[in-house]
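Shown here: the complex without one of its protein chains, the others still in place.
On to chain A.
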Amino acid sequence: MTTITKNKVTDLFLLNKPTNSNFVELRKAGLDYLESNGLPALKEEEYKFTQISKRLEQQITNFKSAQPASLSKVLVQKAIFEGFDGDIIVFNNGEFVPTLSIISQQNYSFSLLSDAKPEILGSIAKVENDPFVALNNLAFNDGVFISVPKGKKVEKPIYLLHFNQANQGQVVNQRVLIDVADSAEVTFLENTISLDEESYFSNTVVEVKVAQNSHAHYYRLQNENRQAIVVNNFVTDIHRDATFTSVATQLQGGMLRNNLTMNLLDSGCEGNMYGLYLLNGKTHVDNHTNVDHTKPHADSNELYKGILADSSRGVFNGKIFVRQDAQKTNAFQQNNNILLSEDAIINTKPQLEIWADDVKCSHGCTTGQLDEEALFYLQARGIGKEQARGLLLYAFAGEVMEHILYQPFQQYCTNLIQDRLGSKF
């Protein structure tokens, strides 16, 4: 068994060095950070309930980067849902696949990070944010850079489609940088597909800059295999009068850890975070969200809902920081959970840290069961118990789905949820 110790982690993940010789400074920052800090230890507060290091130790035997898997047009076609009309960017174990992608570059531009060498790369997701950002810096080979120029609206959604499979190595690194210039608008969809049931470790960093007065939406589906260990660091800088909305739907995986950070950098901006985790089996999902209000008159809304069955485990940690300058802030956070089985566990920690006095901040958190009376009401009207349960659970979950404004994707996620609720629960 491989030990992930403070000293060995850098060697371990550099078994095959990235072939790309760019990003020297970024890699150095990652290396320096990891050499002095390592990956999160057992008692680390931020990873208390999600022992990623331990899980890696148990499941990953080959720390080399996974080689490209065999992909075909058919596989890509299968991943496209009904009603979808837009561009597709395909990744094969973290590497961009030009032959299978459809990139119109209509009102936006696309390039590899190694070609564009954007200056802001690594300035939004910093190594201090999370050890796995440092690890990604160190190990990613190349990534993609999408920029939307000033005043342009990308009419059709851009679909980021990842195919992952352990192949002569179990580690997948992905890196995405999105730069939305002033007064622009864009919608992203993201989905990850596991090609088989083998265990892999995927470590993703997505950086998004939303400049003045622009609007960006990011809808993400996580439905990977039951052995997958996934760490995702998603960091957004939101500037004056801009809005950013993230909707995350999490259905399956081995151990998923999502760090979602929104830096509200100026007045008038708005950050929205919505999430649904609908878990069964032994899936472990951890959502750590972080909203940082630094300037006055900014708003944030957060709603995460969870339904946990079997021996699944949900972890939620929502941090809201309201800095001293951030007067007139409105920050709302809510986390609701339903436990369906004796073996399901939820650990939640809605955390507020406030240094400004003229603010409206609240958080709420509940854990409970379905309302027996509501169930009875439906049964009394001739709806079977199973169906009634499914209906009520869907009503609970649906509140999150409403925030996906791209209809075909909303329908796609809704179908997946309804399938799950109708069959298993």
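List of remarks:
The rule we apply is simple: contacts are C-beta pairs under 8 Å (C-beta built on N, C-alpha and C of every residue); 3 or more make two chains touch, one makes a residue touch a chain; residues count from 1.
Criterion: contacts and distances are computed from a predicted model.
One chain of the assembly is not displayed; among "Iron-regulated ABC transporter membrane component SufB", "tRNA_anti-like", "2-oxoglutarate ferredoxin oxidoreductase subunit beta" or "Transglutaminase domain-containing protein", its UniProt protein name is "Iron-regulated ABC transporter membrane component SufB". Which of A:16, A:51, A:327 or A:418 touches the hidden chain is settled by the complete complex: it is A:327.
Considering the whole complex, the residue from A:154, A:340 or A:391 that touches the absent chain is A:340. Here one chain is not drawn; of A:11, A:128 or A:353, the residue touching it is A:353. Although one chain is not displayed, its contacts with chain A can still be listed: residues 45, 324, 327, 337, 339-342, 344-369.
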